[in-house]
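Just passing along the structure, written as structure tokens.
The complex appears here minus one protein chain, its other protein chains still in place.
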Amino acid sequence: MQSMTENDLATTDNDLECVQVRKHFGSVRAVDDVSFEIPKGSFFSILGPSGCGKTTLMRMIAGFESPTSGDIRIKGNSVIGTPPNKRNVKMVFQHLALFPMMNVYENIAYGLRCAGVSKEVIRTKVHDVLERISLPDVANREISQLSGGQKQRIAIARCMVLDPDVLLLDEPLGALDLKLREAMKIELKLLQHQFDTTFVYITHDQSEALVMSDNVAIMNQGKFVQIGTPQELYHNPSAAFVAGFVGDTNRWAGKVTRVENGAVEVATEAGLTMRGSVRGTGTPAVGDTVSAFVRPEFISAEKTGASDKPVDPAHNVINGKVDSILFNGANSRVLVRDGAGELIEADVVLTGSTQDLKPKDNVTLSWSPEQTMCFKA
Amino acid sequence: MIMKLAMAGLLATTVMAVVPAQAETLRLLTWGSYAPDELVKKFEEKYPDITVEVTFSNNEEMIAKLRATGGAGFDLAQPSHDRIYAVQQEYNIYKPLDLSKINTDVMQDKLLEGVKANTTIDGEVYAVPHQWGTSGLMANKTMAPDVKAWGDLCDPQYKGKTSMRLKRTILLGMAFDMGEDPFAAYADLDKYQSILDKVADKLIACKDNLKAYWKGGDDLSAMMMSGEIVASETWDSTAYKLYGENKDIVFVPPKTGALAWIDTFAIPRKGEADDAAYKWINFVLEPENVKIMSASTGAIAAVEGGKDLLPDDKKAAVNAAFTDADIDNLKFFANIPAGVEDMEGKTLEKIKAATGSE
């Protein structure tokens, strides 16, 4: 829908382009009119809930499905009708799909053998790539002898040794445990830098997408909702779906009661009143329903009456009672029940002193209208 | 030996377990069709305390079964007359008969005396005759009118349209056809071997002329009825059955004589129901029961006037096949001395393995 005008480069510099790609299975529109361009050497993520069509899109890029209409171009050349083994697009599968009957060396050499590369060249290339993924000694190991993280890297090396134009990654971290997943996120990003190849990363996990990517496309129901840098998506979502999907947020549904050059006053269904800024497409008028989003880190929570510093009169202010404390070190949160009975999340700093918020404390929440993102429903 | 003991032990215990104290079970080991349901039912009505269990088999398997158990597991067996003497000497699987308990008066003298002579060891008689029949040729009169001798199966004018069973019968028949007397040669096995070698050469040369070797009555009947073959070696009963369906298909006694066999009654050494066995023997030789039996088997009972007790269609088939001269010319299978089965077996293997020009 919205192409990346900011990063508009010459067409030939794009490793991958999709132009109005559609894929219909009967009456189901799995992928619906998707267009985007990925410049050379960037890390691009497609983020969306499961069933949004991202896997279908990726399978079309790899050549396992063909689009109902539209064009897919790699390095400026259309690959419609090109079989998967003739496309210079390699893929890391969800469960990696390493070949268990071959050892590490043979796994990596497989693609080179298919390409008819000579034995000596294969040997050099395989050892090079193993060196680059910092696993120089595993060539003769069996796949079953590798750890999860090692398998991951071998799966990437198996593709990278073929020097692909684009590397597709289909939620490859899904099968790993939490700690390893965190470590691999960073490693993937480093590998991408090292190989300087375009990575297209498919995931439903927003933190993976935000941490690693140069650009992220948010996909929902077969369409791209927004493409942008992680910061843009987080701070300037163009649609309510993006605001709700990317990052944690408090969300209210309400009706506009007043409109005032870019700002609105909203009465929520539960009966709160707050001021907010209008985002996305369409300017709401009085009486329109809107969704309002406020991220927890923009809400400050103070014990009622504890601070003598006056609250900025422009801010939204709500009094409530602490329902529970979610302690998580620097990312600690407090759940506050407001007068209407709803729970509001706010980030707090818990230092361990007696001044910290405790359950049942009366608190005053305040946040600025600029951070109250309102989207016309 | 261990296996034999174990099997005998197992059998003994099961037998003891299943046979109730009063009621007796007659375990009959016989040929397919030799114990028609109608007759078994009639027998059980006459002797309510006897139950009949029937196992169908053939000569070789009957002997193998009895040999495995040393003659246990069955109370009455019906091997052919030539399968008693040597087998008994070798494996000791039968027990002598008490002729006083058998109604031998009804039996045809010539057959009774013949069987007795063939199955007497140390003055004890081991078998009495039940039914007899012949092996010979079968031909479709319209398509193969000239088939008269065993050797005619190898006549090139019927190339690809004849058949035989690759068993000892054809070896003997072919030997007679070549002017030899194999039964006389049983006394001199070297002589017999030289006859077998000659027969083997002839049958190997003949292989090309055959469509296939038949393996049982069913495939023989199918080939004959469909006209795929026009002449074949056969059991007479199979030929009679086909005559009933197609009057052109007749049994042809070869000019050197049809080979005649007599199926007998013999009691296994460890049989446990001798009285019931004698009752069965006498029962099936009663004229009205002979009729039922012959209708089922197609063979002629070894009683006086046995041929007349055949059902009408079979009688017609026999009359169409045999003249009195043919009957006189019958060659009864002679007792098989030890070792002959092995010699014949080797010869048959040689013939089977020889690749004709196929």
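Which chain is which? They are A and B, in the order written, and residues in each are numbered from 1.
Just so we're on the same page, contacts are C-beta pairs under 8 Å (C-beta built on N, C-alpha and C of every residue); 3 or more make two chains touch, one makes a residue touch a chain.
Everything that follows uses one rule, which is that contacts and distances are computed from a predicted model.
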item: Chain left out of the displayed complex - its UniProt protein name, from "ABC-type spermidine/putrescine transport system permease subunit I", "Methanethiol oxidase", "Anti-sigma regulatory factor" or "Peptidase"; value: "ABC-type spermidine/putrescine transport system permease subunit I"
item: Residue among B:Asp219, B:Asp248 or B:Glu304 that touches the chain left out of view; value: B:Asp219
item: Full-complex contact with the absent chain, from A:Ala115, A:Ala270, A:Val317 or A:Ala377; value: A:Ala115
item: Given A:Cys18, A:Val31, A:Ile74 or A:Met91, the one touching the chain that is not displayed; value: A:Met91
item: Identified contact with the non-displayed chain, of B:Val115, B:Ala185, B:Leu210 or B:Ala231; value: B:Leu210
item: Positions on subunit A contacted by the hidden chain, ascending; value: 62-64, 83-85, 89-91, 93-95, 97, 99-102, 110-111, 113-115, 158-159, 162
item: Residues of subunit B (touch criterion as defined above) contacting the omitted chain; value: 1-4, 6, 60-61, 63-64, 67, 87, 89-92, 167, 207, 210-213, 215, 219, 222-223, 226-228, 338, 341-342, 344-346, 348-350, 352-356, 358
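We adopt the following convention: only the chains that are shown with their structure count from here on.
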item: Subunit A-subunit B separation of Cα centroids, rounded to whole Å; value: 89
